[in-house]
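Let me give you the structure first, and then I'll get to my questions.
A single protein chain has been omitted; all remaining protein chains appear in their positions.
Note that the chains are named A, B and C in the order they appear, and that numbering of residues resets to 1 at the start of each chain.
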Amino acid sequence: MQTPELSVSKWLNTSDDLSIEKLKGRVIAIHAFQMLCPGCVLHGVPQAQKLFETFSQEHVAVIGLHTVFEHHEAMQEVSLRAFLHEFRVTFPVGIDQPSVGQDIPQTMERFQLRGTPTWLIFDKAGELKLHAFGRIDDLLLGAEVAKLAFENLPITTNIYKKKGKQNETF
Amino acid sequence: MQTPELSVSKWLNTSDDLSIEKLKGRVIAIHAFQMLCPGCVLHGVPQAQKLFETFSQEHVAVIGLHTVFEHHEAMQEVSLRAFLHEFRVTFPVGIDQPSVGQDIPQTMERFQLRGTPTWLIFDKAGELKLHAFGRIDDLLLGAEVAKLAFENLPITTNIYKKKGKQNETF
Amino acid sequence: MQTPELSVSKWLNTSDDLSIEKLKGRVIAIHAFQMLCPGCVLHGVPQAQKLFETFSQEHVAVIGLHTVFEHHEAMQEVSLRAFLHEFRVTFPVGIDQPSVGQDIPQTMERFQLRGTPTWLIFDKAGELKLHAFGRIDDLLLGAEVAKLAFENLPITTNIYKKKGKQNETF
Partner (left out) sequence: MQTPELSVSKWLNTSDDLSIEKLKGRVIAIHAFQMLCPGCVLHGVPQAQKLFETFSQEHVAVIGLHTVFEHHEAMQEVSLRAFLHEFRVTFPVGIDQPSVGQDIPQTMERFQLRGTPTWLIFDKAGELKLHAFGRIDDLLLGAEVAKLAFENLPITTNIYKKKGKQNETF
């Protein structure tokens, strides 16, 4: 099956117009969220921020996708911007393109998301490898991303943004 | 440098006499802890248990090492056994062999550990690749272990013990 | 000093038009928050909900006050309503009356609040007894509210909404 492309009405935290096609060559980790979804605010978004701060952007692209499917008036761009500012979200976030006449926005529809939070993780060829709805453990997420990041790379490659201060060997 | 070998007076939660030599061919993740060290009880040991439950034992060996270097009388085998039982620790745990006439036990001395908790992670060839003293984040730990586990394996290999219930694709 | 009165443009989660004057006779615990303030979302609002669920409304009135002093466009009534719904906030919440031509709303100005989250706690005579900016511990908050609730009441009075299931004696 052909992987669908993102449909985004506006990008925040980036000046680029991002797409799966353009990001090929890196692992792409897309975090679909809503700014008023408790599971996203309390767990998913902080996890995405941590993922963004752990891996080198050269190897792993972490992207938020604001997939509003309820309370549309409550989560307009001005509110999302304040949320990202106050909760110190620094990874790029795309606003999922609303669909005319229905609640589910376009990218959410294309990927058949069941709700938020959802992780969509693509390998370097742009193929969807993980579709996880709900809470996923940090340990497993780190493992999945690392697995895809090291594909066809020497294991000695540094895929991290910064090394842990106490980690002497790696 | 030659990797030192473990020196263990007794193994718990296993009938095998484990060693780095015997475990070669798998990633070996050794968690050095003390049962009365708050950082171990509150963070390190639960993290080791989670690592043990996430990865297949065929690919990753998770082992505890009880490296008592203080309060020796307080942390004898009978107390350690009750701790492992009550805190539901099911991975193999070796008691680091005490050294005659000094506080630091033998394996702790050989690997020059700075304290507890400490992770020692070895690649499949038995070479020490990560030596981390203190708290290490789950996401980074999962990434490091996965990286070593996939070395020379097809990326499609299943290295996990169980799949997350909500993860539909991988 | 005369205690100022609340100035509220709209009440949510209640059909009453609440005021300190009307609530006299009970302890009044006012939680001033903003729906996009991380310290409020992660700690203050859940604490207020717990306070509301612990004490009998007959003795303790728990009230939220949405004191928007920044990102005004981001935190309009429609967004606040969705926030309260999604985060399961059931105590009454008043929207602090905006001030013409300045960021600080009227009640926030009258009580000289330094920011959010802030607790304002009044005794049964409507006198301000505690003004706490920032995080306050549950144990201390419970103690302060109980102290004021029992003033001039027999100590055997039940001031709780529900008893803890495991508490056999009280």
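Here is the rule we use: a contact is a pair of C-beta atoms (placed from the backbone, for glycine too) under 8 Å apart; a residue touches a chain by one contact, two chains touch by 3 or more.
The structure displayed is predicted, hence computed values, not measured ones.
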Chains shown that the absent chain touches, full complex: B, C
Hidden partner chain, touching residue among C:His43, C:Arg110 or C:Lys147: C:Lys147
Omitted-chain contact residue, chosen from C:Leu6, C:Ile28, C:Leu51 or C:Met108: C:Leu51
Residue ranges of subunit B at the interface with the undisplayed chain: 36-38, 41-42, 71, 73-75, 78-79, 81-83, 85-87
Contact set of subunit C toward the excluded chain (per top definition): 47, 50-51, 54-55, 128-148, 150-151, 155, 159-160, 164, 166-170
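Criterion: only the chains that are shown with their structure count from here on.
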Where subunit A and subunit B overlap in contact partners, by chain label: none
Distance-maximising chain from subunit A - centres being C-alpha averages: C
Subunit A and subunit C, separation of their C-alpha mean positions in angstrom: 36
Multi-chain contact sites of subunit C, meaning residues that touch two or more partners: none
